[in-house]
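This report concerns only the one structure given below.
Left out: one protein chain. Kept in place: all the others.
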């Protein structure tokens, strides 16, 4: 391995450009080796914005980028629809991958990726569930795993965005936004989600016409825990992600972190972040650093393709539940031995 | 009217004794005139514990207590099963009443009380939903009514007790504990609750054998809001009542009040009250003071028999939903004109 | 003693009118029997605003009020300059007194009151240091007395007002505002204050011309503790009273109580009270109720004339320190046996 891990970044949009900057300027031990985007100009612009270390090639074709000189690992930040092909191409070359979520938007495609990796006989891909790298989530995970509070009984979650992108659909509240809570719940509880119910309050006046926003999404787990998620993507006032784990001997809350308190004009006030890239900036940094470190040691330590598949399968059940209004069981393929829990 | 309103207190148990002390020592403008309890010793003991102002008579019979000299108003703190008879006896005498919750445990009996009062043609009874007198709940109510945050979309509620009394049943989590949230939600939102669903996590190891504890109780309102209530009566660590109102333009949370923060031995810590009589001590004081003040002016200003009936009807639907596991509509009688909203 | 303790209220200004309302409508076991104010119209107005129980007489003369029918106790809420005469008149009649702070503005006059009471051979007067009745201060006092945190080493105090009255002088920041902290520190620590230093930051642009506002007032106690007080009476944004006790084994903070948190428009916000009558409303109620209860049992249980004298003596040293800029010892008379600590 060379001094710095050579990374091909696929996708040079909002998220891709952020990752290019991160690999170049924040992460230790890696460099951008290639960038691919169907829009060559956009790719060049993203590369131009960084100093860069060594040679960086720019491509419109994914396979060309993977085959470019110096490429030792792949970071997939293209739209979800392009992920399956990119993952399979990386697998074919034996390249380690960090793939932004959703791994693959539909569970059938996601399962094909799981199976392709299983045929390789070793894990190659980490999926970008960055909350697992957030300091507060890790604190909560560690507390739950320590067992001091006993068995978790419920998770109360809140996921709020200031406003939703133009194309956002009612289903996307579940398969794009709540998918974070799906992974977080599976990870925190160490259990699969087995059923989902969706309650639909009368939509907020602040939501675009026709969008069912907010929703209250309720999960049951195979171990008998219950997870409720308020998802509200046009709340107007901030990006808020909170989670309370209610256990047999106590409760733990994260996500209402205090920072600076300003007292002025009759009130004491703390700022609420407006954007997930602000709230989870450190988590993204740690996620990519951790992936680089593990990759340089030949390991995969983060969430894998099975987690990507599970999120897709649960989200699909959630979208069905949103449509029917009734409790909907989650239908999941058997977990391959490669992804057995430790 | 005499200088001090003469109050007959029915019931001299835990709650009755507390009200006897409150009327005698805390509330301005009232005095205990009579006490009734089937257990005469208990009644005498409760009276003996106070200084007392003027003559106090002790009874085992409710009607005798209502007819005792100096009785001008009635405070009912006997077990719920005895309330209907006591209320009707007070109505028959035209005596103003403050009746502890539940007004009447079953909705049929509760409706009979509503109808009896309606036949009188004037309101005589206030029901003991003391949260309406809690400073934080009033702050929240005032904020919601002010309209600054827009229409309320959801309420997230938590109701936790350290441990449940010995006789507590799974149904009582709803018709005894959650009945507070039922009234609070109706009051805060100014809407009736129209359907209820109950999710049942696997019971806590800390709950008595056979008790479905905790539960997640979900209400829908006639106006399209959604209310979720975690009820957990054997949480082991404290008495916690929290409520977050999520509105179109913001969210407001109460019930996580900070008081003294003690930093010692590696942590910053705030005490959590262990008992509802501690958490809502001020609310009980204000409730009874408010009732005495209104009564002396010939008014009824607090929650009335209709609110008592509605709580019973919704709780009954909740208990059915707990049994069936499915969404259950609430069946309510028409609201009599006497209880029209202002 | 009659059913309700008959109270003569001296002074019908802002504070006096509030106490008249409190005795009449909030406190149990007392009634207003007489009101005196040099401005007869103001006294009549204050009495007219309450329902009243029994006969209430209105006076312009203090002695006439004390001699009025039904008067069994005195609440002094007139300006500080009138207190000495009123206290001595009450003592001459053996009437129990609750006297608003300052007991007597100058320490020489205060000492005369202490001595007059000592000659009676029994305590008759309680001084209105209402913080001793605030729930948070009591929690802190109880924690310190319990000894769990070890010996207190320092108190960090903040005392902020939105704005000062027109006549407020630089000395009044100490002898009117900080006098509350002087009493609170003496009470919390159970020690006398032995020296004082005042630091004078460049005055705020929000302070009236010539007013030294804010100030940092530093006390040393006879037991070697240090107390720092920020006093800022034109802070513009709210009425804030905070106190942190730093002890050998931990620290405890009060006065930054959370209540309702409203998240809207990019921030999470809690209201800060604008007025001491709001912040300490419950403390005033408890103070007067406690005084009435003790008085009806023939006792004096609250802070006494010695505490009133000590506050005056320390404040005088503070005003000297403000003028000179140097550390100034507090000169105190010996404590009379009547005021020995338990």
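Order of writing sets the labels: A, B and C. Residues in every chain begin at 1.
Following the convention adopted for this analysis, a contact is a pair of C-beta atoms (placed from the backbone, for glycine too) under 8 Å apart; a residue touches a chain by one contact, two chains touch by 3 or more.
What you see is a predicted model; the values in this text were computed from it and never measured.
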Residue touching the undisplayed chain, where the options are A:100, A:136, A:213 or A:228: A:136
Of C:72, C:117, C:183 or C:230, the one touching the omitted chain in the full complex: C:230
Among B:38, B:208 or B:238, the residue in touch with the chain that has been omitted: B:238
Of A:56, A:95, A:158 or A:256, the residue in touch with the unshown chain: A:256
On chain B, residues whose C-beta touches the chain left out of the figure: 236-238, 240, 256, 263-272, 274
On chain C, residues whose C-beta touches the chain left out of the figure: 150-151, 153-154, 156, 158, 197, 199-202, 204-206, 214, 216, 218, 220, 223-226, 228, 230, 232, 235-237, 246, 248-251
Where the missing chain touches chain A, by residue: 3-4, 24-29, 51, 53-54, 135-136, 139-140, 143, 148-149, 249-254, 256-265, 282, 289, 293, 296
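We adopt the following convention: only the chains that are shown with their structure count from here on.
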Separation of chain B from chain C, taking each centre as the mean of its C-alpha atoms, in whole Å: 37
Inter-centroid spacing, chain B versus chain A (mean Cα positions, whole Å): 44
Distance from the mean Cα position of chain C to that of chain A, given in whole angstrom: 57
Residues of chain C engaged with two or more neighbouring chains: 256, 263-265
